[in-house]
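In this view, the complex is presented without one of its protein chains, the others remaining in place.
Now for subunit A:
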Amino acid sequence: IRFILLQNRQGKTRLAKYYIPLEESEKHKVEYEVHRLVVNRDPKFTNFVEFRTHKVIYRRYAGLFFSLCVDMTDNELAYLESIHLFVEILDHFFSNVCELDLVFNFHKVYLILDEFILAGELQETSKRAIIERMGELEKLE
């Protein structure tokens, strides 16, 4: 995974995590382009769309777009389902997650993501393991 973006329909970034070194200006450009690429796609279309020399795997949950940028040769469906797993984890953690949870607790979202994905690869695919880990961390604060 090269980067992960959470954006709403207006294009506001709710979370951005880059696993490749990019300059600031380049990041803004990427966020703008990815938003434009996914926002107008018909729900009946594929969840995959080519982005420069890579591929964006995206999924829409209510007004939020979760987008992963992966290599052309990566397994698309596996990444598509990892988005859903991430959403399930968020949902569990915030019990019925909505965009506002993610806005006001963006720092928690970063923490969860760091337990889920590291160095652009899946680190843990057990929902339970991640939720338990978050519990441990909360106690430390």
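As a working rule, contacts are C-beta pairs under 8 Å (C-beta built on N, C-alpha and C of every residue); 3 or more make two chains touch, one makes a residue touch a chain; residues count from 1.
To be clear about the criterion, contacts and distances are computed from a predicted model.
Asker: Since a chain is absent, check the UniProt entry for it and pick the matching name: "glutathione transferase", "Prolactin receptor", "Protein Abitram" or "AP-2 complex subunit alpha".
Answerer: "AP-2 complex subunit alpha"
Asker: List the residues of subunit A that touch the chain left out of this view.
Answerer: Output for subunit A: 12-19, 21-24, 28, 31, 41-42, 44-50, 53-54, 71-73, 75-78, 80-82, 84-85, 94, 100-101, 103-108, 110-111, 114, 118-129, 133, 137, 140-141.
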